[in-house]
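Pasting a structure here, questions to come.
Of the protein chains in this complex, one is absent; all others appear in place.
Note that the chains take the letters A and B in the order they are written out, and that residue 1 is the start of every chain.
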Amino acid sequence: MASTATSRLGGLRSRGAALGGVVPPVSLLLLAGAAGLFVGSLRSSVFAQLTVQGLALGAVYGSLALALVLVYRATHVINFAQGELAMATTYVAYQLIKWGLSYWEAFFATLTIAFVLGTVLELALVRPVQHRSVIAAVIVTVGLFILLDGVVNWIWGGDFKFMPSPFGTRVYHVGNVSISRLYPGMFVVVIVSVLLVWALFRFTKLGLGMRAAALRPAESALVGVRVDWMLAVGWGLAAVLGAVAGLMAEPSQFFLEPTLMQPILVYAFAAAVLGGLESPTGAVVSGLAIGVSLNLVVQYVPAITSELQTPVAFAVLVGVLLVKPSGLFGHREVRRV
Amino acid sequence: MRARVPALVSLAAVAAVLCVLPFTLSDYNVSLAARVGIFFVAVLGLDILTGYTGQISIGHGAFMAIGGYSTAILSRDHNTNLVLTMLAAFALCFLVGLLVGLPALRLSGVYLALATFALAVSVPALPLQWSRFLGGRDGVQTSTTVGDVWLYGAAWSASAILFVLAWLVLRGRIGRAFRAVRDSEIAAVASGVELPVYKTLAFGISAAYAGVAGSLFVLATNGFAAPDEFGIALSLQILIGAAVAGLGSLWGVLAGAAFVGLLPSVSSSVPVIGSQHGQDVVFGAAVILVMLLLPGGFAGLLAQLRRLKRA
Partner (left out) sequence: MTALLELEDVEARYGPVHVLHGISLAVEEGSVVAVLGPNGAGKTTTLRAVSGTVRRSGRITFAGRPLGRLGPHRVARLGVAHVPEGRGTFSELTVWENLRLGAYTRRGSIQPELERVFTYFPWLSERRKQQAGTLSGGEQQMLALARAFVHRPRLLLLDEPSLGLAPVLVAELFRIVRELNEDEGLTVLVVEQNAHLALQAAEAGYVLEAGRVALAGTSDELRADDSVRRSYLGY
């Protein structure tokens, strides 16, 4: 019968595709890198400390990068204000704590506020322009960057603020290595948040609807998906991820000030692009890689001072892009003529 | 979208106003007007790149830095005539622009924008590394400084010259090729336009313009070139200027330059707003509002008005 004949052929084809395309050299490179980190950590306590610290910072970069990717996949807009939004929500948490909430109460309240803020921003600022001109929408986010920066400075001032650390000041001792409880704590909180968002996308109907709306809005509408709401929820989730990034970045900078997220945004951009703007996994993995690499490179390669950190990171980024113009994990866009 | 060149009459009127202005304004306002002139040059450069070949750059602050530092260093080390340094900046940045334009060919859209963002972030960090030659955090100082009126004259003369240059380039073969590239790369290639040549050329020209703007910018800040002056904020300001300007209209470029050059200073003089931060709030809100209402920028608005007039 015709259908069984085609199904047999199809089965073969799918197996071939699985072997050929899905295990790219990049994954092997990452495995090698991870192995190297493990071995290095065993041999040097400084290496281990830098690795843990790098992974924690990298998780923060990755989380913000994931937010950027979410927004880009849904609405094709690079949200320049993603970092400032994260910073602003961190100030909200600061204020809530000042008003008497415990750290974790403020944490979850802030995440909720961030979600609402994200969806409102999409509805108010992006939806009106996005279909007419993507560039205009991007410039709107630039304006939002400036606006948020001004608002935060206006309300709270630019001086340093102190926030209680969620992880206390205990230091773990593992063999020769002493690591502040802060870094594993940061890492765990961020990664758990990222995994929860991933689970939402992978296993829930809402998540499927969001993925479908981002991939093929026209076809999604035909099956009953409310594409516009999906995009707004996407922005809301991105804001939540940003809030987590901000809240976890703050303790590592020791105090809160308005420029908190600016260097992080820069690395988040690099991570998002490196991973290929359409790949959530790519963004997070690249973020971790950037965090660890920068930490280690500044320590072990004397020629690269901390001033050169950013230019070198970007030189690498541009280098990668020239070899793989759609990022490490990205897919080549086929131009249909 | 053909570039709408203002009728000769309006151009003459503008030129007349510009000549008279410095005599009627206070010193402070003259310096503001000079700032607008500087942004005019920079935004014009970016408009040529994006408007005519569709390549987006968020890195023009880097070219401005290169131009600005050239002026500062040539003046500091060789006491070169300032106008000559601007020519040097033009030439140097043209070459750098070509060099950047070459790898840029491999990238498109968002990726190109982010790569140029990388440029904008990285270039200002370089003086910190090579501080002996490039002055480090303390920057480089020119040997002579200029007054507001000189700056005004230089800025608007440069604007005029570069505007005419742009017009000459864009009306001819190169301009047609640029527009073809913007409208459809595939069609352009099919018609025999050598994509790489024109796209790279556009980058070069655009960077050269930014370079001149950078020279003027340094002269405007008391002849002082420092890394902080050329941060990502500057690149974003030029981008905003180009977005507000819209594509394909010279009046638009003027509007965009005025928006970026004047709004922050004007709003800070309003008592309620005053401080730096109030200024940012107003500027940010203004940018959002303008882009929501006029996604096509000022040029888009003009096009709409023209259509209404015809109907």
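Just so it is clear, a residue touches a chain if its C-beta (ideal position, glycine included) is under 8 Å from a C-beta of that chain, and two chains touch if they have at least 3 such contacts.
Everything numeric in this text was worked out from a predicted model, so none of it was measured.
**Q** List the shown chains that the missing chain touches in the full complex.
**A** A
**Q** Out of A:218, A:303 or A:323, which touches the unshown chain?
**A** A:218
**Q** Just one of A:121, A:227, A:271 or A:328 touches the chain that is missing; which is it?
**A** The missing chain is touched by A:227.
**Q** In the full complex, which bits of chain A touch the chain not displayed? Write them out.
**A** 2-4, 6-7, 9-11, 13-14, 17, 205, 208-209, 211-212, 215-216, 218-227
Rule of thumb we're sticking to: only the chains that are shown with their structure count from here on.
**Q** Which integer distance in Å separates the CA centroid of chain A from that of chain B?
**A** The mean C-alpha positions of chain A and chain B differ by 32 Å.
**Q** Quick check on the complex: what are the chain B residues that touch chain A?
**A** So the residues of chain B touching chain A come out as 56, 103, 106-108, 110-111, 113-115, 117-119, 121-123, 125-126, 128-129, 186, 236, 239-240, 243, 275-288, 291-292, 295-296.
**Q** Within their complex, state which residues of chain A touch chain B.
**A** Those in contact with chain B are residues 72, 78, 80, 125, 128-129, 132-133, 135-137, 139-140, 142-151, 153-154, 158, 266, 269-270, 273, 277, 305, 307-308, 310-311, 314-315, 317-318, 321-322, 325-327, 335, 337.
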